[in-house]
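Report on the following structure.
Only one protein chain is missing from this complex, and each of the others stays in its spot.
A, B and C label the chains in the order they appear, each numbered from 1.
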Amino acid sequence: MGEPAYNSTELLICIAARQMPDSVTAFIGTGIPMLAASLAQKMHAPNLVPVFEFGGTGAQLKKLPRAVGESRTFYRGVAASGICDIMETAARGFVDYGFLGGAQIDPYGNLNSTIIGPQHHPPKVRLPGSGGANDVGSLCWRNIIIIRHDKRRFVPQVDFLTTPGYLTGPGAREDAGLPPDSGPYRVVSTLALLDFEQDTKRMRLLATNPGVTVKQVIENTGFELVVPDRVGQNEPPSAEELRILREEVDPERFYI
Amino acid sequence: MGEPAYNSTELLICIAARQMPDSVTAFIGTGIPMLAASLAQKMHAPNLVPVFEFGGTGAQLKKLPRAVGESRTFYRGVAASGICDIMETAARGFVDYGFLGGAQIDPYGNLNSTIIGPQHHPPKVRLPGSGGANDVGSLCWRNIIIIRHDKRRFVPQVDFLTTPGYLTGPGAREDAGLPPDSGPYRVVSTLALLDFEQDTKRMRLLATNPGVTVKQVIENTGFELVVPDRVGQNEPPSAEELRILREEVDPERFYI
Amino acid sequence: MNVIESGLGELTQPLDIDEFRRWNREKSRVLVDKLMTEEEAVSRFVYDGCYLGTELYGTVRCPMTLVREVVRQGKKDLRLAGQGVTELDLLLAAGLVKTLDITYIGLEVFGTSRALRQAVESGQVEKVVEWSNGGITWRFKAASMGVPFIPVRSMLGTDTLRYSSAKVVECPFTGQKVCLIPALVLDVGLIHVHQADRYGNARIEGISGFAFEMSRASKRLIISAEEIVDTEEIRRYPDRTIIPYYLVDAVVHAPFGSHPGEMVYLYERDEEQLRGWVEASQTVEGTQAYLHKYVYGVADHEQYMDVVGRDRLASLKAAVEGR
Partner (left out) sequence: MNVIESGLGELTQPLDIDEFRRWNREKSRVLVDKLMTEEEAVSRFVYDGCYLGTELYGTVRCPMTLVREVVRQGKKDLRLAGQGVTELDLLLAAGLVKTLDITYIGLEVFGTSRALRQAVESGQVEKVVEWSNGGITWRFKAASMGVPFIPVRSMLGTDTLRYSSAKVVECPFTGQKVCLIPALVLDVGLIHVHQADRYGNARIEGISGFAFEMSRASKRLIISAEEIVDTEEIRRYPDRTIIPYYLVDAVVHAPFGSHPGEMVYLYERDEEQLRGWVEASQTVEGTQAYLHKYVYGVADHEQYMDVVGRDRLASLKAAVEGR
C-alpha cells in the first residue's frame, strides 16, 4: 500500500493539528485553524477547548463553523458571551494557543494583513486589516502561524506590522508592554514547520514537509533562516487523519 | 376637619417625593428614597423609572424593597443587570436624580458617612462607609439629600468628605474632574427644604416644614445658611399622600 | 499624563464624554411606542456625514435590512467603524463611505473584499484609521463606561497602533506600558436582535458579540428585531434584556433581517446568495446589478423577501440546527 494522496491544504491542517496538545484552550479563527482544531479534538486532543472571538467557549465542533461568529462556534458550548469577554479572557492569560495568518511574515514572526506597499493611505493594495489577529498575537501564550511559503510572503521586513511577533527581537515584546513569555510558537507553512530560536527570536527551520528539501525552504524564504544541523521531516497525513478530516471534520468539503 | 396626623418620617418621605418630576430616572437607595420613589410613582410621577445599584431598572414598586439588591428592586422591571452597568449608566448621564444621606453635611452639600473624629484609623466612630453614595454624588445629574436636621449633622466642615457636594464651591467639582452641571439639588431635612445658591453653591433655605420657624432652622444649623427674603412653607402631607403611603407604599409598616 | 507614543490616526469622531452625557440627559425616559418602518427609522435618524456603526460581524446577526435601507436612501459621506463582511461591503460598494475606523473588512472564507480595495485604494475613502477587533470594541466599551479611554495590553509595538489614534503611556501603579484606547461614541448604531418590545427593550440569543457595548455607545440607536414581543414578556424575565428601551430610538420589525447572514436558532445563512455577492462584487457591473436587484429595485424589506423568495427563506429556517 502506498501513502494516501492528499492536497496541500490537508497537509497544512494535519501539521497544524499536531502542534496542539490536549487539554488546552485555543483561540480559533476562520478557515484552516477551525479544521485543525476540529481534527485535533477528534484525534489526540479530546479536551481541547475552542474559544471563538465573538463569544463561543467550549463548543463541540461536530459541524465546521464557516465564520468566526456563527452558530457552530458555540454549538453545545459551555458559554456564549461576547467579544470583550473572550479578548479579556486572553488578556488574563487563559488562552494557551492562537492561530494567525497573513500576507507577509518577517524573521521575528511579525505579520502583515493590512496593506501592501510603502504608503498607508491610499495604499497600493488594501488587505482586510488586523481583525482579531493583533489581539491574539498580543495576548495568547503561544501562537501558531499558518501561511503559504514563498519569497513574497517570507520577507525581511513586513510592509506594515499588523500583528506582533517578537518585534525587533529578544525583549522587544516586553519593552513594548506586551505580556511576558507570550509570542509566536510555530510557523506551519506549505513547505515546512518552523519555530523561533530561543536566544535570537529569529525563525528557525524545524522540519520540512514531505518531498521538500531544506534547500527549497531556504530558496523560498526572503530572509536568512536559522537552519540547525539536524532538520526533521514532517510525516505526511496518516490514513486516519485523512479519514477523520474528510469524513468527520469537513464532510461537506467546505474548505478542503 | 383638621390636618391629618403624621410622623416625621412620613413628612420627609412626602417632601422628598414632591421633588421628583415625572418621566425621570432616579437612583434609589435603601430606606426613605425607596418610599419617596414609590409614593411619587403612585402620585404624580407614573413614569418615574427607578434604578437600583445592583442592577434593577424600571421596577414596578408594588411592594417595597427592603435592601438595594433585593428581588423587589427588579420585580417586573425592564432590565436586571449588574452594578457596573448601573454605575456606568449614571456615568453616561442617564440617571437624573440620586438620593443621598449621611451623618454630616457641610454648606456645600458635601457628605460624611465614613468616620466621626479627626483621625481616619483607628477612628473615634466608624460609620458604614461610602457604599454607592460617592458614585451617586459624582455621576447623577441632581442629588436629593435626606437628613435629620441638627447642629451635629449640619457642620461647617465634615470630618471626612465621603461623597462630593460642591466641594469647596463654584467650579470645584469641574476642577476635580467631576462631570459638569451635576451636584446636590435639594436637601430635605426634618426641619426644612433647602437648595444651593447658584453663584456661591452654598446651602440656601427654601421652605420650612410645618410648624418650624426660620429661626429654628438657623439655630439648628452649624454654619451660616443663605436665607432669602422670602422663605416658603412646605405643605404637610395631604390626606391622599398619607393614604397611599400607608396603604399602598408601606402597608407592612416596614419603614413608617 | 506622560505619553510615550501617539498613534498618527485622527479621531474621526471627536471625543467629548461630557457632550455625550448632555446628549443622554435629553433622551426620553418614557416608554413610548417606537415601532416604525425601516424607511422611517433611517430617514429620521441616519444622516449624511454621520458616524455609523453596525453589530455583529460577518454573516452573523448583522442589521442587513437597516443597512440596505441606508443604501437605498443613499445616506452619504458616512464615517464608519468597520468590521464586517456583507453589511459594510454594501456601504463601500455603494460609495457611501468617507472615513473608516477599520479592523477587518473581508469576506472571511471567501477571501478579500473587492469593494474595500476599490474604495480605499482609489482614495475615495479619505481617511483610514487602524484598530484590532478588540481595540474597536474596547472603544465602544470605554464609551459605554462613560470614560474617555480604557487601557489594554493589545496593539502595542505594532503599526496597527501607529496608524490608530491610540496612545501608549506608563501605568502609574506598575510602571508597565499600556495602550490607551479612546472612547468611540457613535452618532447612530444599528443592531439586529432576536426579540424586542415596541419600546425597544431587546434580547439576543447565543453570543452577544458587542451589542452590550455598542448599544451603550450610540447617541441614536435603531433596533431591528426578528420578533416583536409583548412588554409583559420582558418584565417576566428582566435578566434577559441586553438593551433597555431608553437607549433606543426606533424599533423595526424585520424577520430575516440578517439575511443573507444567519440568525442563531432561527435560520441558517444563505450560502447561495453570499457566494452570489462575492461573485457580483468582483466587477462594477456585477455590483450594480446586485444592488439593483436587492436594494435599489425593491421598495422595502417585505419586497426584498419576495425577491429572495419565501420558499428559499423557509428552507433556511428549516435548516437550523437545534440547541
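Things to note:
Assume a residue touches a chain if its C-beta (ideal position, glycine included) is under 8 Å from a C-beta of that chain, and two chains touch if they have at least 3 such contacts.
Keep in mind that what you see is a predicted model, and the values were worked out from it rather than measured.
For the omitted chain, the shown partners it touches in the full complex are A, B, C.
Of the listed positions C:9, C:151, C:200 or C:257, the one in contact with the omitted chain in the full complex is C:151. Of the candidate positions B:50, B:164 or B:237, contact with the unshown chain belongs to B:164.
Listed residues B:40, B:133, B:217 or B:244: the one in touch with the omitted chain is B:133.
One of C:39, C:170, C:271 or C:300 touches the chain omitted from the figure, and that residue is C:170. On the side of chain A, the interface with the absent chain consists of residues 23-25, 47, 49, 56-58, 60, 74, 76-81, 84, 88-94, 96, 139, 141, 179-181, using the contact rule stated above.
Chain B meets the missing chain through residues 30-31, 52-56, 63, 66-76, 80-84, 87, 91, 110, 114, 120-135, 138-139, 160-164, 167, 172-173, 175-179, 254-255. Contact residues of chain C toward the unshown chain are 1-3, 11, 15-18, 145-153, 167, 169-174, 176, 178, 180, 182, 204-208, 236-239, 323.
By definition in this document, only the chains that are shown with their structure count from here on.
Chain-to-chain contact here is organised linearly: an open path runs through the chains from one end to the other.
Contact tally for B-C versus A-C: the pair with more C-beta pairs in contact is A-C.
A separation of 57 Å divides the Cα centre of chain A from that of chain B. Chain B and chain C, compared by their mean Cα positions, are separated by 40 Å.
If you average the Cα atoms of chain A and of chain C, the two centres end up 28 Å apart.
Among the residues of chain B, none is in touch with two or more other chains. Counting partners per residue, chain C has no residue that reaches two or more other chains.
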